[in-house]
Each structure stands twice: as structure tokens, then as C-alpha cells.
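One protein chain omitted, others in place.
Moving on, here comes chain A:
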């Protein structure tokens, strides 16, 4: 069994996630091979870029089914989390339908992208162990996941939305833990201990 695998589908900045894990003493494997991902002990699915491009890249490599079938802890970050939802308004792309919610574009009532440090309210999930209420995390996004039964923390910008999602062995965060200073490191550490 391979250790921690970062899904590397050829776009997005996987380096930041890799470096963040290195700082925590973990050497991840970067892979776009569905077998490697399928046999991982833990998987991180980062995402930066365009929903349609990333989804097509996943499908082309059979990674969509590989991720969905995982029984080990999986963490989707930003677009990674959004693509684990039912569908996203960005390019009207069907997601992996792990989380029972949809992703919409922010209404233009404030500046978009939602960029910077925003406080969140958590529901006490183990992934937030040791992280005080109203802690700040770093967000950069123009689309948001609606709140649903899988929501494990809420962020309020323009409207309340899912800052993180959780269902069985699947976790997702809209913010970037790899760029969220000490609180982000605590969250990644919690994920590593699940």
C-alpha cells in the first residue's frame, strides 16, 4: 500500500500541497495513475483551474471512478471539493456526487472572487480538532457549495456556504489548508491522523 497520494492531473498547483505536507514530515506521492490512487492509504485531491478541464482530465485517466470507490480518508481541496459535489454551475459539469450538494456561482453582490482570510463556524468534526471557533482560513474562489447535511463548517461571504464538507471517509474544504498558516497545518495534521 502506498502512503499518501496527491492526485496530480496535470493542472493546478500541487506543489503547495506537497510542500505543506513536507513541513509536517510527510513525503506524499504525486500520481495521476488510477491504480496508485486506488491503493493509497490516504488521498488528497487538490484543485485549481477550470472545472470542465479537470473533470475531463480525471475521466480520461479513470480517476473519477478511482476516487469515488476509495474507502480510505480522502480530502478534496477547493475545486477538488467542488468536483466531489453533485454538479457545478461552472461549465455545468457533473461532479463525482459524493457530497449531496451543488456548486453555484456567487451572486455579484460583493467582490468576486471571494479572496482572502475568512472566519468559519464548525460543527465539531474531528478534522477541526484543536482549531478554535471563528478561526480564519484562506479562500480563493468564485463558486460555492450550498449548505447541506454534509456541511461540516460554514463560511459567510455574500451568503452562508459550505466551507467544508464531510461524508463517511470523504472530506472536502473550500479553503486552502496548505496556505492557511498554523490553523491550516492543524487541519492537515488532523486529516493525517484520521
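Heads up, the rule we're going with is that a contact is a pair of C-beta atoms (placed from the backbone, for glycine too) under 8 Å apart; a residue touches a chain by one contact, two chains touch by 3 or more; residues count from 1.
By definition in this document, contacts and distances are computed from a predicted model.
Asks: For the chain not present in this complex, what protein name does its UniProt entry give, out of "Branched-chain amino acid ABC transporter permease", "Imidazole glycerol phosphate synthase subunit HisF", "propane 2-monooxygenase" or "Transglutaminase-like enzyme, predicted cysteine protease"?
Replies: "Imidazole glycerol phosphate synthase subunit HisF"
Asks: Would you mind spotting which of A:28, A:46, A:73 or A:184 touches the chain that isn't drawn?
Replies: From the options A:28, A:46, A:73 or A:184, the contact with the absent chain belongs to A:184.
Asks: For the chain left out of this view, which of A:6, A:48 or A:131 touches it?
Replies: A:48
Asks: By the contact criterion defined above, which parts of chain A meet the unshown chain? Give residue numbers in ascending order.
Replies: 13, 15-16, 19-20, 22-23, 48-50, 108, 111-119, 136, 138, 140-142, 156-157, 176, 178-182, 184-185
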